[in-house]
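Heads up, one of the protein chains got dropped from this complex, but the rest are sitting where they should.
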Amino acid sequence: MTAVAYVWQVGECLLAIALAPLFAGWVGQCRAWLQNRSAPPLWQPYLILRKLFHKDAALATDASWLFRLAPYVVFSTMVVAAAIIPSVTTDLPLARVADAIALVGVFATGRVFISLAAMDIGTAFGSMGARREMMVGFLAEPALLMVLFSAFMTHGSTALPEMVEGLLSQPHIVLHPSLFFSGVAFVMVLLAENARLPVDNPSTHLELTMIHEAMILEYSARHLALLEWASWLKLFNYACIGFALFMPWGIALHGASAGLLALAIAALLAKLVVAGAALALFETLSAKLRLFRAPEFLTMAFLFAVLGLLVYLLLGA
Amino acid sequence: MPPVNMATQVVQMLAGALLLISFAMLAERRSRRLLILLVWQGVVLVTSTVLVAASAHLTHLYYSAALTLLLKVCVLPLILFRLMRKLGIERDNEPLVNVPTLMLVGLCLVIFAFGLAQPVTALATTVLRKTLGIAIAVILLSFLMILARRKAFTQVIGFLSLENGLFFAATTTTYGMPMVVELGMALDLLVAVFIFGIFFFHIREQFDSLDLDQLESLKED
Partner (left out) sequence: MEILLVLGFPLLGAALLAMVGAKRYAAEVSVATSLATLLAAALLVLRIIRHGPMTAWNEEFFIDPFNVFLVALTALVGFTTAVFSRPYMRIEASHGRLTPGRLRLYHSMYQLFMAAMLLALTTNNMGFMWVAMEMATLSTVLLVSLYRTRGSIEAAWKYFILCGVGIALALFGTALLYTAAEDLLGGEGMGALLWTHLNAVKGQLEPRVMGMAFVFLLVGYGTKVGLAPLHNWLPDAHAEGPTPVSAVLSGLLLNVALYAVIRCKILADGALHSTLPGHMLMGFGLLSTVLASFFLWRQRDIKRLFAYSSIEHMGIITFAFGMGGPIANFAALLHMTMHSLTKSAIFFAAGHATQLSGTQRMDKIRGLLTIHPSVGWGLMLGGLAILGMPPFGVFTSEYLILITAMRDHPWATPVLLVALAVAFGAIFSRLQPMVYGDTDDKPLPHSPALVPVFIHLGIVLMMGVYIPPALAEWYRLAAQLIGG
């Protein structure tokens, strides 16, 4: 549409890319506080990225073009996702091309590429990680879709900006039981997809318990940097989807002024602080599930999502 | 209008919470946590009854809520906690077969319950009639729980959850049953739990465990 809209679009992408490592750092900080140890500084992820970019990449002899291409593809998918999700503004031209279902597809693309790359070298851990990731994804995707369907039923459109606008346009606070169920389901999916406790411990060094980490064991230097950035960006994106669906207050609507936009960024930062702390708290309180219990966890997520849909159909709310 | 709307919305949220608790009970392995979930069910019931009483201005529902509070939140859980301690099953962990399948069956039951509720919803005149489907779902999920459990104590908790679902159903469709009938029901429930308690001791005396697999020897021989 207008050039301003494109500016906001690109700006939002850049904001996402810039903020994602900070968010990861904040979560780490909260975890350290809760576990009564001192944390690395908040900008540690940026330092990690800088270190990795300066290194030389070491590739296995059998690595194919897929192995070298995958990090770029994965990173790009996450950036595209960031472009579709209304984190600070709903004035996103790109979002009209891709709605929520396409968003799920974008995430799936990323997942496929990283799994293929993990299997590319042929190591045991890589294949193991790829298989586990696919299992988790296979179960988590229907749950996510169901959550989006519930939101769709409530607001009548699958495009995220329109959902946000629908939610923000209601005059007073409306409690939706269906949103409650969808919310619980969404949090469970978020934990599973982003390799967080209780599904996967992000700080583990035991390869046999890894899901996400196992897939990136063979990467180094800039490839590793991109993959790490992509995983932080994924967490950031999921958090923003959550905000858009359940806590959209503060997001600047179409045609907002720069002042409202600044307010939106402030609101986003505030929400991220709270969400990061909540995530760290939840992770600290839960123990890692044994791997064969992960399907139970995800089935429950799917269940809650479907329940949200059914409750909406029953109660009309 | 807005105050009534708010109350109805909160009650709908509570109904959702009730459904959530029922599912959680279906998948819970530990006896102690199961009992705590039952207590939460009672709390949700009492809160929703009080809200309905407030919004529809019915005094007899206040008495009903007080009775439920006394019975289902205070007396019965107390009896059951003491039983658990005496029987030594506080840290009990029971192997549940195939939780995902159980969950999916539960989901189908919920869909069935919602469908079943349609004609009655059309007839009932209370503000809450839409939540009848959730009440029926809670009842059916309690059935599933009774079927899926292999320990006597948890079967009894499923039974009590069933009674909770029935109470909620009665409240949502008809603002509860006449007070005297409710008193009779409460008395029956109390006596039933007493008898269950006595039973557990007999079972344990004979079988040295509360596993229901032991209680399957009577067949056509």
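Observations on the model:
A and B label the chains in the order they appear, each numbered from 1.
Assume contacts are C-beta pairs under 8 Å (C-beta built on N, C-alpha and C of every residue); 3 or more make two chains touch, one makes a residue touch a chain.
All of these numbers come straight from a predicted model, not from anything done at the bench.
Though it is not drawn, the left-out chain touches B in the full complex.
Residue positions on chain B in contact with the hidden chain: 116, 119-120, 123-125, 139, 143, 146, 152, 155, 159, 162-163, 166, 169-170, 173-174, 177-178, 180-181, 184-185, 187-188, 191-192, 195-196, 198-199, 202-203, 205-207, 214-218, 220-221, in rising order.
Everything below uses one rule, namely that only the chains that are shown with their structure count from here on.
Chain A and chain B have Cα centroids lying 37 Å from one another. Those residues of chain A whose C-beta lies close enough to touch chain B in the complex are 172, 174-175, 177-178, 180-181, 184, 295-296, 299-300, 303-304, 306-307, 310-311, 313-317. Residues of chain B that touch chain A in their complex: 2, 9-10, 12-13, 15-17, 19-20, 23, 27, 99-100, 103-104, 106-107, 110-111, 114, 117, 130-131, 133-134.
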